[in-house]
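Apart from one protein chain that is not included, each protein chain of the complex appears where it belongs.
Letters A and B name the chains as they come in the text, with residue numbers starting at 1 for each one.
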Amino acid sequence: MAEFNPTILAFCCNWCSYAGADLAGVGRLQMPPNIHVIRVMCSASVKPEYVLKAISGGVDGVLVLGCHIGDCHYMTGNHRTAKRMPLVQKVLKEVGIDERRLRLDWVSASEGEKFQKVVTEFVGEIKNLGPNPMREVKW
Amino acid sequence: MPKKVVVIGGGIAGIQASLDLADMGYEVHLVEKTPSIGGRMAQLDKTFPTNDCSMCILSPKMIMCAGHENVTLHTYSEVEEVSGQFPHLKVRIKEKARFVNINKCTGCGDCIAKCPVKVPDEFEQKLSNRKAIYLPFPQAVPRKVTIDAETCTMIKSGKCGVCKKVCQAGAIEYDQKDKLTEINASAIVVATGFDLMDASALPQYGYGSCKDVVASLQFERILSASGPTGGHLVRPSDGSTPKRLAFVQCVGSRDEKMHKYCSSVCCMYATKESILAREHVPDIETTIFYMDMRAVGKGFQEFVQRAEKNYGVRYVRSRPAKVQSARGDKGVLVTYETRGLAGEQVTEEFDLVVLCPALLPSKGSKALAKLLGLELDEDDFLKAKDMRHPVDSTRKGVLVCGFASAPMDIPDSVAQASGVAARVAELLQGGG
Partner (left out) sequence: MPRIGVFVCHCGHNIAATVNVEKVIEFAKGLPDVVVAEHSLYSCSEEGLGSIRKSIEKNKLDRVVVAACTPRTHEPLFRKACEMAGVNKYLFEFVNIREHCSWIHTKEPDPATEKAKKLIAMGVAKAGLLEPQKEAESNVIPTAVVIGGGLTGLTAAASLVAQGIDTHLVEMSGKLGGVLGEIEIIGPEFSRSKELLDELVNDLKASSNAKIHLDTRVTAVSGFIGNFEVTIETKGKSEKIPAGAIILATGATELAPTGEYGYGSIPGVITQLELERRLAKGDVPKRAVFIQCVGSRQPGREYCSRVCCNASLKNALRIVEAEPNSSVSIIHRDIMSYGTASERLYKEASDKGVVFLRYGLERPANVTQKQKGLVVEVYDETIDENIDIDTDLVVLATPMVSREDARDVAKLLKVPLDKYGFFLEAHVKLRPVEFATDGVFICGSARWPSSVSECMGQGLAAAAKASIPIRKGKVVVEAITCWADADKCAACGSCVIACPYEAIEIVEEEGRRYAKVNETLCKGCGTCVASCPNDAMQQRGFTSRQLSSMIDALIKNAMEET
């Protein structure tokens, strides 16, 4: 049986988490190759629809990474992200998708190691959860 | 023809002055002695009182500065001579040979990986090593490597040459010479910042003799995620995690025999470092030995109170008499007197002690002042012209900002730097 190789989408904000991911790269911090980053200016611009679209299309996990609370480049953006993502998790749960397939975390531009840690942990978790059941759905 | 301004010093003050002057339409030449701009702020982990990640807020400004169409960076360079009178100053800049063609170097780092020479890293305050060919820190601007002539085997004795073999961009040039550039400048800005006093000048504080006594900037590097210990708070002697930490304020500051003045920022940064220490080691206990707790800025008093109430920092008003090794190489003993008439001498043991030494105008600023004909005050800081002109030096056309003029924190340095830009504009508009 082939080992399950998750496909994970990550939204990273330009000022903090994207830069943190860059720093992880500069530091050659190794991590599993399952994450694909979409750069946005602020985590607050990540629409619930994107998460739902990704999951319903078969993406096994979605990671939304923003600046630490208090550090948002646009002042209050991440406050909204902090409120929004748990609601999206609720929606996932309602439709029978394990809400752990969506993870929200905060990574600053200097936290290369944290980025590595979050990515490695999340990939491990998704591997444990198994493939996204939506993969089986034929539209 | 846009008028040219030479800014000497690429720390936060020099960067801010350059950005404002460039935005105002002047052609800025930013001269920085080390291979990258960024200065002291690049070495800090976090900044008080918000505990913002220092590099995160500095890096965009560094990139903006380098990318600004009106700014030319002269890194690894120094001002050699200045002649003429305002507004016709001739500034001769010497760019030291890096032995690397910066137009070809892409900062990929292949050469660093292969270089066989290791030397103490100045950026990491000698807590770890770098190679003879190096980038001062990962976010360096410009992202170009430099060969340190004093330690490179090839430059010194003609042997090795590994970096050249490995460089696919063909950027290594062992025969590179120092380069001289002359700028016809209308004004000069001095923003040369500060150095830490070498605390071994006061042997009673154990710096240099005691392994577990470090200077504050070394502690910043230990705390930094990108620092020599990967952000793990460990002590130098045995790499163990300290549980008892102490700070000694005013080492060489407010000192009749050393430096009489107050370095202004140490009370705050010691408090900050204590808070960060707790975040790294949840059961660490920190003591700060101080004279007056100078928390005078916005949010500063609350910061100190938080440190005391929420982070268990113990503030002891006392100036330790002696700091020495506890057991051979490990641990530190601090001897101080307790308060009041019934005060007595107490010795406490700590796992790690951080000294907050006097912050001095940076090395070379005195020579620069001489070169430029600027007056210094009694503490060797650059003197302001008069009350009406707080950011003018004593020479017309030469402005000063940041720590070079007086001990001050980041916001005050940034404000002064913008202030300098206004003064340049006034002077070049025909004002006095």
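In this text, a residue touches a chain if its C-beta (ideal position, glycine included) is under 8 Å from a C-beta of that chain, and two chains touch if they have at least 3 such contacts.
Predicted model only: the values in this text are computed from it and were never measured.
The missing chain, though absent from the view, touches A, B when the full complex is examined. The omitted chain makes contact with just one of the residues B:Leu245, B:Val391 or B:Ala404: B:Val391.
Annotation: of B:Gly297, B:Gly312 or B:Gly364, B:Gly297 touches the absent chain (contact as defined above).
Interface note for the absent chain: among A:Cys42, A:Leu63, A:Leu102 or A:Ile126, the touching residue is A:Cys42.
When you scan B:Ser83, B:Thr106, B:Asn129 or B:Gln204 for touch with the missing chain, the hit is B:Thr106.
Residues 5, 7, 9, 14, 18-19, 21-22, 24-26, 28-33, 36-42, 44-50, 53-54, 57-59, 73-77, 80, 84, 116, 135 are the ones on subunit A that touch the missing chain. With the whole complex as reference, residues 12, 16, 20, 23-25, 47, 49-50, 52, 57, 61, 63, 67, 103-104, 106, 108-110, 143, 167-169, 254, 260-262, 264, 292-302, 305, 339-342, 377-379, 381, 384, 387-388, 390-391, 406-408, 410-412, 414-423, 425-426, 429, 431 of subunit B touch the missing chain.
Throughout what follows, only the chains that are shown with their structure count from here on.
Subunit A and subunit B have Cα centroids separated by 37 Å.
Residues 45, 50, 52-56, 59-60, 138-139, 224-226, 230-231 of subunit B are the ones that touch subunit A when the two sit in their complex.
Across the complex, subunit A meets subunit B through its residues 15-16, 19, 23, 26-27, 70-71, 108-114.
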